[in-house]
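Of the protein chains in this complex, all but one are displayed in their positions.
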Amino acid sequence: MENKIKKIGILTGGGDAPGLNAVIRAITRTAILKYGYEVIGYKFGYRGLYNNDFMPLTLDSVSGILHKGGTILYSSNKDNLFEYLVEEDGKTVKKDVSDVAVENLKNEGVDVLVVLGGDGTLTSARDFARKGVKVIGVPKTIDNDLGATDITFGFDTAVSIVTELLGRIHTTAESHHRVMVVEAMGRNAGFIALHAGIAGSADVILIPEIPYNVDSIVKRVKERDEHGQPFTIIVVAEGATEKGGEVVVNKIVEDSPDPIRLGGIANKLANDLEKVIKNHEVRSVVLGHVQRGGDTTPYDRILSTRYGAEAADMIAEGKFGNMVCIRDGHMSSVSLEEVIGSNKSVDPKGELVRIAKNIGISFGDE
Amino acid sequence: MENKIKKIGILTGGGDAPGLNAVIRAITRTAILKYGYEVIGYKFGYRGLYNNDFMPLTLDSVSGILHKGGTILYSSNKDNLFEYLVEEDGKTVKKDVSDVAVENLKNEGVDVLVVLGGDGTLTSARDFARKGVKVIGVPKTIDNDLGATDITFGFDTAVSIVTELLGRIHTTAESHHRVMVVEAMGRNAGFIALHAGIAGSADVILIPEIPYNVDSIVKRVKERDEHGQPFTIIVVAEGATEKGGEVVVNKIVEDSPDPIRLGGIANKLANDLEKVIKNHEVRSVVLGHVQRGGDTTPYDRILSTRYGAEAADMIAEGKFGNMVCIRDGHMSSVSLEEVIGSNKSVDPKGELVRIAKNIGISFGDE
Amino acid sequence: MENKIKKIGILTGGGDAPGLNAVIRAITRTAILKYGYEVIGYKFGYRGLYNNDFMPLTLDSVSGILHKGGTILYSSNKDNLFEYLVEEDGKTVKKDVSDVAVENLKNEGVDVLVVLGGDGTLTSARDFARKGVKVIGVPKTIDNDLGATDITFGFDTAVSIVTELLGRIHTTAESHHRVMVVEAMGRNAGFIALHAGIAGSADVILIPEIPYNVDSIVKRVKERDEHGQPFTIIVVAEGATEKGGEVVVNKIVEDSPDPIRLGGIANKLANDLEKVIKNHEVRSVVLGHVQRGGDTTPYDRILSTRYGAEAADMIAEGKFGNMVCIRDGHMSSVSLEEVIGSNKSVDPKGELVRIAKNIGISFGDE
Partner (left out) sequence: MENKIKKIGILTGGGDAPGLNAVIRAITRTAILKYGYEVIGYKFGYRGLYNNDFMPLTLDSVSGILHKGGTILYSSNKDNLFEYLVEEDGKTVKKDVSDVAVENLKNEGVDVLVVLGGDGTLTSARDFARKGVKVIGVPKTIDNDLGATDITFGFDTAVSIVTELLGRIHTTAESHHRVMVVEAMGRNAGFIALHAGIAGSADVILIPEIPYNVDSIVKRVKERDEHGQPFTIIVVAEGATEKGGEVVVNKIVEDSPDPIRLGGIANKLANDLEKVIKNHEVRSVVLGHVQRGGDTTPYDRILSTRYGAEAADMIAEGKFGNMVCIRDGHMSSVSLEEVIGSNKSVDPKGELVRIAKNIGISFGDE
């Protein structure tokens, strides 16, 4: 059965995450060395599939990329071939162009499509599976907020970067007795802020799952003053909200066609704190794009290699329509039908929040 | 019941591992902030317990140590109070001095002893438990070779260091077309070599669990030559052996009372390879003590914090005679009686070895 | 003559810079070990001198701080004792309280005051010298913009951090074919942006010394598109300006008593570029406070140690009223009277800008 597979295609969709290249490398090496498949990579996610824009993936072309962030296949945030924006009669209209993609796969002799991406990208993968395309999914979310797998690559790297930067902010905060508000990634889930906050010795961690109130934070700042630690580090996830408040829309520079982020919650919170804290300077830092790139941690390189190698095995085993996942520490698979929308978030009563509170970290909710 | 606990003592035994300080910090903070216990730390492991040599542990004294390797309580490799070396009548004799320790605990009013250590240290902990001392164990093995818990702190840091150093060796090996043999920790288990080898893009990984033969390694070097990659990185765990061979005893400098390591297996293997590989320089590097120290990775800081905070909770819950452990990703506990000798080693047919082979890594066994 | 010196005081003023602790350590160790002086450190710069708030500095208290950013003596940005803000009759008035400081020095028996700081802090040092206080200055400017010395500590660390973060931004920019605008420190001088831009492989470097025009930048983006490098990294110093334009005042959050920085020039430029570049996403990152802290580079540790040890020697040699400096690579000294206002900036026709242009970096001025 698996003898019929001769050629596979890989694409990466959505925002980049450290580890994508390691996955591409592991799929390619396993596919070539163990199974003798030919491998190609579509550029810019589904857009490359639509435009038939691809590159061959060989042992050579995946050499030297294990540790590198980003994706050698490039990525695109927006392209959904089932609702693709095309120009027709001078207008931009949404159109289902998925048949073009299916035709391109057929014409190139690509037997299996491996899709690396997050919720949106995998939804399209499922839809291609429904159309009869042999699809294997690999989950990608730097926020680690996918319910269908234990842990995703890129997360450990992001936590490491934020932790290192918290360390840098620490010495300057202490020297000037400042209150520092540091905004980390996490629109819907606070895993990065929670983990980096613990590892980086933050005093306050604010996450979307636990609405905060300013008084509680101010109380913690005062307690620290009284205990001879007159500076405070606050890590706040992008999507954190004040109790009863809403997600802070990032300030927009006027006239900007594509909004430039000026930092939302960190600046709002710093402003709110400044109104009531008079004995400390309050400063904010929005970490932004530096959290995603650069070298991948060893942990993530191994995790990515496992995802990629397993994806290649799943092809040989004919497990199409499934996504690679990790369950209780072991590689496994799950139907793409089940995966979509199965998001995960920090359990406010879970082990890690409890432990963090036990060692004295405030979540701004008391 | 737990109300009766007022004071706890902590000690660290055996070789240091990154994360010990984070455990000490988490125990201390949780004990003080959540439970109101007084905390002291015995210096140099059991020796401090015997000599009643301790320091108070306060919020202040555990401040700023979360990221630091080593142990602020110092450690000792050899002291077993049940077979303690003492001077008597001008001779050194082994003697059971454990009663002195029990007496010291009583006199200081220490209700519970928390012991951080490996197999030897925890064996003594069990023996103290048998004598009626309220003991909590925390597992420490940088090699991650303890069967009773999923993963131990220090391991991720060691893997990260070895991976980084492999990266450094990579560029110089490639520039000179060398065969490099790099010796990593792992006398009984090859986890560090296996993980760092995958993360650091090694070509050959040699571990105690899979005896190697030189011909197989030479074959891989030749294959790489033929594929236009005329250099080879070999990671070898200390305890790796040639098929049919024995563990290489480290060369000893003559007259040395306490043997100085000159590197065992890496130098032997480099020598063996040089005899048969004529078109490459062969070089060896023994990483040694640089693998243990310095800053702890964010991953290990979180893991250690979990171990420490859980240990404090176990005290409050009265779970004496037990060791903190992680099972299927969650904090749990296990009887010290069950722990001793439950070692773990790399499964030669397990997932990670299989994946490594799939992506083309040789284990020298073909 | 120098035998009369028995006790010295140290203070740090202005923003913190990596290396301050290494200077404090080198002064203290040399003063104690070589000269037998007693050493104290005033807290929070001149404010501590005014309040007689100090700590003893011993071999112990300066142990373990060589590599740490920040300052163990704390610092303050604003306190000028010659124009000190004091409450009098319910009003805040400026008052010369320098005599209080002189009195405090005399009462504590402090023979020499060593002042670590930038232009403002050193101006006060000169003024104290004019009042007869025995003062030694040590220059501190993370921007490296002091004319009276070759190079200042903290600069290499700041360049290293910005370079590392540029590397992180690189992989994500390349993966998404983005134009990234990264704001680095440098209000008056562009040294950090220039050096980090070269080391971090930026395509465009914008500094205060060379006004840019948007068209020139857009041209470079297009050239890169045409050469198959469809992404662009722009490093911009805080104080860079458009040709004919003014320094961008950072956006202020309304009602903020102490303005919170939302990022000035990076966001303005990103916005300007977005209006004319349609085939790339444009994103901005304001590095902010992460550029100052954390571990100090080995280069800066050595440089700081040289500054500190030399300062102690200058005390013994009676070179009061002078600042330690480096001239043509060697330790030297210069009168504080000469130092004030002797700023340095990037020479637009100098060697490094020329070399940067030669290797293809744009300064937005063509």
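By letter and in written order, the chains are A, B and C; residue numbering begins at 1 in each of them.
Please note the rule applied: contacts are C-beta pairs under 8 Å (C-beta built on N, C-alpha and C of every residue); 3 or more make two chains touch, one makes a residue touch a chain.
Keep in mind it's a predicted model, so treat the numbers as computed, not measured.
S.K.: Just list which of the chains on display the missing one touches.
M.R.: Per the touch rule above, the missing chain touches B, C.
S.K.: Would you mind spotting which of B:274, B:338, B:351 or B:365 touches the chain that isn't drawn?
M.R.: B:274
S.K.: For the chain left out of this view, which of C:195, C:268, C:289 or C:344 touches it?
M.R.: The single option touching the absent chain is C:195.
S.K.: Which of these touches the unseen chain: B:39, B:161, B:325 or B:346?
M.R.: In the full complex, the listed residue that touches the missing chain is B:161.
S.K.: Just to verify: which one of C:126, C:220, C:280 or C:301 makes contact with the chain not shown?
M.R.: Result: among the candidates, C:301 touches the missing chain.
S.K.: Among C:98, C:121, C:160 or C:175, choose the residue that contacts the chain missing from this document, as touch is defined above.
M.R.: Checking the options C:98, C:121, C:160 or C:175, the one contacting the hidden chain is C:160.
S.K.: Across the whole complex, list the residues on chain C that are touched by the chain not included here.
M.R.: These residues touch the chain not displayed: 25-26, 29-30, 33-34, 59-60, 63, 66-67, 150, 156, 159-160, 163-164, 167, 195-196, 198-201, 227-229, 297-299, 301-302, 305-306, 309-310, 312-313, 328-331, 351-352, 355, 358-360.
S.K.: Footprint of the hidden chain on chain B, which residues?
M.R.: Listed in rising order, the touching residues are 15-16, 20, 68-71, 74-77, 161, 164-165, 167-177, 180, 251, 253, 255-258, 260-263, 267-268, 270-271, 274-275, 281-295.
Heads up, the rule we're going with is that only the chains that are shown with their structure count from here on.
S.K.: What whole-number Å value describes the gap between the mean CA coordinates of chain A and chain B?
M.R.: Averaging C-alpha atoms per chain gives centres 32 Å apart.
S.K.: Roughly how far is chain A from chain C, centre to centre by C-alpha average, rounded to an integer in Å?
M.R.: 35
S.K.: Show the residues in chain C shared as contacts by 2 or more other chains, in ascending order.
M.R.: Chain C, residues with two or more chain partners: not present.
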